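A selection of the complex's chains, in situ.
Order of writing sets the chain letters: A and B. Residues in each chain are counted from 1.
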Amino acid sequence: MASESLQPSANGGPRVLVAGASGFTGALAAHLLWRHPDFELVMLTARSQPGRRLDELYPRYRVPLPLQELDLDRAAEAADAAIVAYPHAAAAPTVAALRERGLRVVDLSADYRLSSLASYEHWYGEHPRPELMAEAVYGLTELHRDEIASATLIANPGCYPTASLLALAPLARAGLIADVVIDAKQGISGAGRVFDESTHLSMAGENIVPYKVAAHRHTPEIEEQLALVGAPGLRVQFQAHLVAIDQGEQVSCYVTPARALARDELRELYTDAYSREPFVEVVDGPPGVREVRETNFCRVFATFDEHTGKVLAFSSIDNLWKGTSSQALQNLNLMFGLAETRGLL
Amino acid sequence: MASESLQPSANGGPRVLVAGASGFTGALAAHLLWRHPDFELVMLTARSQPGRRLDELYPRYRVPLPLQELDLDRAAEAADAAIVAYPHAAAAPTVAALRERGLRVVDLSADYRLSSLASYEHWYGEHPRPELMAEAVYGLTELHRDEIASATLIANPGCYPTASLLALAPLARAGLIADVVIDAKQGISGAGRVFDESTHLSMAGENIVPYKVAAHRHTPEIEEQLALVGAPGLRVQFQAHLVAIDQGEQVSCYVTPARALARDELRELYTDAYSREPFVEVVDGPPGVREVRETNFCRVFATFDEHTGKVLAFSSIDNLWKGTSSQALQNLNLMFGLAETRGLL
């Protein structure tokens, strides 16, 4: 099968490689590409475990391709696009090298999510390839659909910003957020293929624990995007929690609104915002993560609390799917002129 | 064994019955009494399943006593005190009847937690026996230790108020809370021995879901106690979430402080408040529920977020233990002049 990977696409569709396919998000991206009716998955790379087939590491995903070390020239010959699933800071050089060779790239890391270099360096240290920052489009599909369609480099959002922004965007756009607390909970898969106390079933199981208190890297990403939408200068209180489930992410937002809001007005605000969105479902009560597991859907619910005068906005996604890999496919669909929902329903 | 239950205590210690022993909290209270060195567990009652032994329903608790229908006169003869584990509104008449017969009572329901009858009736409907409200002492041991020692009727706190109040009391006492959002997460055992979609492993498993949005009955209980401590008139934003674990409750509090606070000052505030508390542990980072599972401990951590100017206070308890049944024992210890920690370490 490896030899096939250098051939033109069998089905004539865009040829895609996944760099970093041994991790949770890269492997899922490979799975979604493998079963996609139009894309052809042509190559999987991973720094660890070269030679092993992905279906040995992730039997359930049933992708019978071998993991290879990344050879940039072979990659350029084999593929039209790449999904890069590397850790922060490690991604940028590979993203840049693939871009130089003409591949369109969806970067799952944080390297190109922020527009401010200073902000990046504050949170992540020196940026290896800042010159591509201007080119990158932030890949929250629902907020930047038009730019994504013509983009060559997508900075795929973090899972926490995805859920938070979809919960808050309608309020931000209407200028209604005076203050906001975001309390986010995520399953253990969010820690990735990391082997330590935080992921051992007998240590992480039956637990709920906050982490990265008062210092979560996703805060600037959320603030920057909210500012773009219509809430400039907001200081977001964001707190993440790890919960003993596998996949799933739930976000509860407590908004001090700029003015009082009737529940009907809220409902209309959210319905208007999302009625034409194929992957955002506005529902009548707070959505659980089980409702969206292993889908690209985000469910959103907002209401007004008369007792406190606050607006409560809730959302739930699958952190590995809409939070990362299926959203990458959603963006890739747009980049290649395909229907946004292709291969995702 | 049933016949023994009418005899004077074999070990000479106070004789206790549990009314409503077939539910999760009543059964745990029975377990804790059974292994307690001083109390004698003399009787278990339950409206359902009379005749069955508790160790058939809850083998792990190993309490070999039968469940009986409650006979008030036999109860009065057999016991010096009772733990009543009935649902809200159903508890009050039994509590009153036991009190009339001279038993000291720890009531696990909400029936006597609020001092305002109007507030009770707003949230729970008509109160069956309001005349006992004046007698009841709110049983959050750390806040009301002295009154508990001489009390005849304890309104044992809800698990959410327990975790929330222990997280917030030092701030409230110092007059530092201008506004607060409480985001609480709890395992499925919090739903009790209820059999429906919310507890079925294949429906509640792998889920995180908010519930009782903008309408949680624990809000007035938290507000009333915070007012007593030093934060009158506060409107608390409280939101509960059900998480797919068994036991455990984690609370994250987002406080807009009345003034800026240094982290050291916060640390000192909490250490001062709890250094002599046998069951409250002030820790250096956000505590997970696994750290306190099946214990009477509450772990607390507070810090200041310079980015937002908010104070973050976290706590974790076991909802069935410190959240309910072991706190009942902590109170019972005090009511009978025993060391507060007796049977709980």
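We adopt the following convention: contacts are C-beta pairs under 8 Å (C-beta built on N, C-alpha and C of every residue); 3 or more make two chains touch, one makes a residue touch a chain.
Everything quoted here is computed from the prediction, not taken from an experiment.
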Entire complex copy count, 2 subunits given: 4
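Here, only the chains that are shown with their structure count from here on.
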C-alpha-based rotation, chain A on chain B, 0 to 180 degrees, nearest 5: 180
Separation of mean Cα positions, chain B and chain A [Å, integer]: 40
Contacting residues of chain A [partner chain B, same complex]: 181, 183, 185, 187, 203, 205-211, 213-214, 219, 235-237, 239, 241, 243-250, 252, 254, 285-290, 293, 301, 303-310, 312, 314, 316
